[in-house]
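Of the protein chains in this complex, all but one are displayed in their positions.
Presenting chain A:
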């Protein structure tokens, strides 16, 4: 299948939203407090809404979500990382929501085909980022245990952050400017949370841009199996 440029971009951005939405949905029934159960589900719902719009720009949303193999997904490896403990989920949220807000802000100010969605979603994402920053501060500047866990999570996910700024064909934004703004914003939050900005490389030896090319990490296949099995078991079912 040959994708035109903008379809490929819609797929990449749509897959980011879909996969993270599913990961956050896995917290349902397991979140530490009721308010967080509700918050994570609401964020997942916002992302699912974005995914539906974006995937519909690329083709049939259900076919794309439920009938593609792992290698056909174009999401960042960051969003497919397992939830881990609550600190891991918050670190993933901090990294991704900051990126998504910067990206959508730029897309919203242009006149491309993503502008209408970006203009709408950027306001939702502002709440996601706010949520992640508050929890980063609370956990980082909290107990020794919460500080240690938040620090570990920020370090562990750092090597997946470089991929976010690999230019995407069909998405006309200032990627270098975005990376600088992201580092500034995330760095500021981490410092206020008494955490150190990780020093390691932002990409691993083989992870640079890999998710965007369809190369994913081990746990992603299991996540997809869970996400797709009902649709695959009962094709075309409805109620």
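Everything that follows uses one rule, which is that a contact is a pair of C-beta atoms (placed from the backbone, for glycine too) under 8 Å apart; a residue touches a chain by one contact, two chains touch by 3 or more; residues count from 1.
Here is the rule we use: contacts and distances are computed from a predicted model.
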Key: Name per UniProt, for the chain absent here [options: "Molybdopterin synthase catalytic subunit", "Carbohydrate ABC transporter permease", "Phenylacetate-CoA oxygenase subunit PaaJ" or "Anion-transporting ATPase"]   = "Phenylacetate-CoA oxygenase subunit PaaJ"
Request  = For the chain that's not shown, point to the residue among A:9, A:108 or A:210 touching it.
outcome  = A:108
Message = In the whole complex, not just what's shown, which of A:185, A:202 or A:217 touches the removed chain?
response = A:185
Note = Across A:122, A:150, A:195 or A:227, the one contacting the chain not displayed is A:122
Hidden partner chain, touching residue among A:10, A:53, A:76 or A:224 = A:53
Request  = Touching the hidden chain in the full complex, which residues of chain A are there? Just list them.
outcome  = 35, 38-39, 42-43, 45-50, 52-53, 102, 105, 108-109, 115-117, 119-124, 126-127, 129-131, 133-134, 181, 184-185, 188-189, 192
